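Shown here: the complex without one of its protein chains, the others still in place.
By written order: A and B. Residues from 1 in each chain.
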Amino acid sequence: MTLGVTKKEKIDALAENVGVSLAASAWKRLRRSPVFLIGATIIGIFVVLSLLSPWLAPHDPADPMLIKQVVKARNEIPPPQPGHPLGGDLQGRDFLSRMLVGSQQTLIVGVGATLIGLTGGLILGTLAGAIGGWVDSVVMRFVDVMLSLPALLLAFSIAAMFAHPSQFSVILAISIVQIPVFARLLRGSMLAQRASDHVLAATALGVKRGSIVFRHMLPNSLGPVIVQSTLVLATAIIEAAALSFLGLGNPDDRIPEWGQMLGDVQKVFDTHPHLAAYPAICIIIVALGFTLMGETLREALDPKNRR
Amino acid sequence: MLRYTIRRLIQLVGVVLVLSLLLFAWLRALPGGPVSALLGERATPESRAALTKQLGLDQPIIVQYFKFLGRAASGDFGVSNGVQPGDSAMEIFLQRFPATIELSFSALLIAIALGIPLGYLAAKRRGSWFDNMSVIGSLIGVAIPVFFLAYVLKDNFSHLLGLPSIGRQNGDIGATRVTGFFVLDGLLTREFDASWDALKHLILPAMALATIPFAVIFRITRAAVLEVLDEDFVRTAESKGLTAPVIRRRHVLRNAMLPVVTTIGLQTGALLSGAVLTEKVFAFPGVGEALALGFERRDYPVLLLLLIMAAIVYVLVNLLVDLSYALIDPRIRTR
Partner (left out) sequence: MALLEVRDLTVVFERKGEEPFTAVDGVNFDVEPGQTVGLVGESGCGKSVTSLAIMGLLPKRGARITGSVVYDGTELLKLSDRQMRDRRGRDLGMVFQDPLSSLNPVIPIGLQVTEVLERHRGMPRKEAMVEAKDLLDKVGIPDPNRRLSEYPHQLSGGMRQRALIAIALACRPKLLIADEPTTALDVTIQAQILSLMKELVQDLGTALVMITHDLGVVAGLCDEVNVLYGGKVVEKAMRHELFAKPRHPYTHGLLASIPRLDAPRGEKLTPIKGSVADNIPWEQGCAFAPRCPNALEVCTSVTPAEEDQLGRLLRCHNPVVPGTPAAEEVPV
């Protein structure tokens, strides 16, 4: 029996090594990829900025300190001035501070939506892929129903469900839409794993199913999931803006979020385009950063590209 | 093939039924509700209760759902109470659907007409300046919020290009209506100026709507062509001395189109959701604008019908795509 145990351990070690060497070789290629480095730099700056923004922001983003310069009748807002390099917004709040603090909420929306979607997808996908049988059928029918509506349309419908929209309802609407995507991805990859030689070998040696799932199948399925997560970080930020644009976003704008800032100024796009352009350009750059990282990650993890 | 199609159609019915039940329950739970929407927030509790009863909203949801199904079977999805108060939901759908088809179809046409040739060229010149630029361009394309791009086009380019900045006008130029597709109508009735006018109203919204499908089709085409160019059979074709156009068409593109076709099906999703945003920006009187208004004004009957229709269209298009896949790929057809 001891022999059996050591063999199992060997196989586990082997499976882990496979994972490690794959990650190691992918990392080696990523480090040399200029595209990945550009993406990583953008995201690095974005994360640092959003963490430090409460201290970096010169003013309280919720304080209508320049309200006297807002003339509704003539559609005038505070212009750039000493102490307020970007001027004020429609409510006379310091625009630069709002942009800075907005980065933090944007990061929260992106990461929150991705984490919830990922967790839901991991649970459903692992259940379906690891157990199979009727569990698989039920989960996949459910996924089919969710995928029968285009993702963004589904997110709109979910967001419209909440009596009092908030940051949380926005995050939830965006994340639920991602669950079927993650679930399918994981299930497909797990099914492929189930038929693979190293899982067969472990099964033949009598390794417990739970152990096979968590030590062999799941780690080897993670590559595509990580790639997808990176891409979802990008789409979540863009979708949050679309929700705000349709009036389904967080109505409380004391603590701003870029998507919300962009969606909320639709009535003045033509007269004060900079109020839309700043958040829009920031969203585009950050989304591009995540996409660049995700796409290069996908290429690096693709065994076809390995030499 | 036929059995497969029938099985898929039955699945489609099941999916739509489950989805409609979910949406039904869901939309009943919408905040505000039709009562507030009709009477306003400050109505007396008595009048609210009366209207709730009158609309049948006091019954259990499952009872309401089956009543709804019964009426839906005869095409009655209820009356709009927000988008176009008083009109039936079906009427609104039928009246607006051609506009959205026209818009989505134009957008898809733009996306395909640009995406496939550019994707092919980029793959052929892999690593070149052109390739790198267009890949980065396509990545930026998917990163731009659709409605922001729509506003940029509307506010900046409509002047520049001399194009109208709002969506198509309903019959204001006295054109005859045959099919409801304005461009087509003009051609059918030989009122070409009407066609031209409709086309001008289409261009900007279609461009905004086309960005994401274009970027995706471009990238999939590029990846697929890169893969096919490495295949042995392309080398065989070269060894036969075939001309470059024949190799491109018959050997490279024919094979590279397989993944592209699937992608085009999935892009219907981006078109449907994008239409909600684009049509709102351009006040384009299509289904998307109705959905946007419906979300804003909590118009249940309209939302329910339009979302179910969107699901049916989306699933049907993807079924068609799967079937056409079998037409292009003999390995599936003759299995």
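Keep this in mind: a contact is a pair of C-beta atoms (placed from the backbone, for glycine too) under 8 Å apart; a residue touches a chain by one contact, two chains touch by 3 or more.
Being a predicted model, the structure only gives us computed values, none of them experimental.
Colleague: Could you run through the displayed chains and say which ones the absent chain touches?
Modeller: Among the chains that are shown, those touched by the missing chain are B.
Colleague: Can you work out which residue in B:D58, B:D193 or B:E238 touches the chain that's missing from view?
Modeller: Considering the complete complex, B:E238 is the one touching the chain left out.
Colleague: List the chain B residues touching the unshown chain?
Modeller: Answer for chain B: residues 231-233, 235-244, 246, 250-251, 254-255, 258, 328-331, 334 touch the chain left out.
What we mean here is this: only the chains that are shown with their structure count from here on.
Colleague: Find the geometric centre of each of chain A and chain B from their Cα atoms only, then give the gap between the two centres in Å, rounded to an integer.
Modeller: Those two chain centres are 24 Å apart.
Colleague: Give every residue of chain B touching chain A within the complex, in rising order.
Modeller: Contacts found on chain B: 11, 15-16, 18-19, 22-23, 26-27, 29-32, 139-140, 142-148, 151, 155, 268-270, 272-274, 276-277, 280-281, 291-292, 295-296, 298, 303, 307, 310-311, 314-315.
Colleague: Quick one: in the complex, what on chain A touches chain B?
Modeller: Those in contact with chain B are residues 141, 144-145, 148-153, 156-158, 160-164, 234, 238, 241-242, 245-248, 259, 262-263, 266, 269-270, 273, 276, 280, 283-285, 287-288, 291-292, 295.
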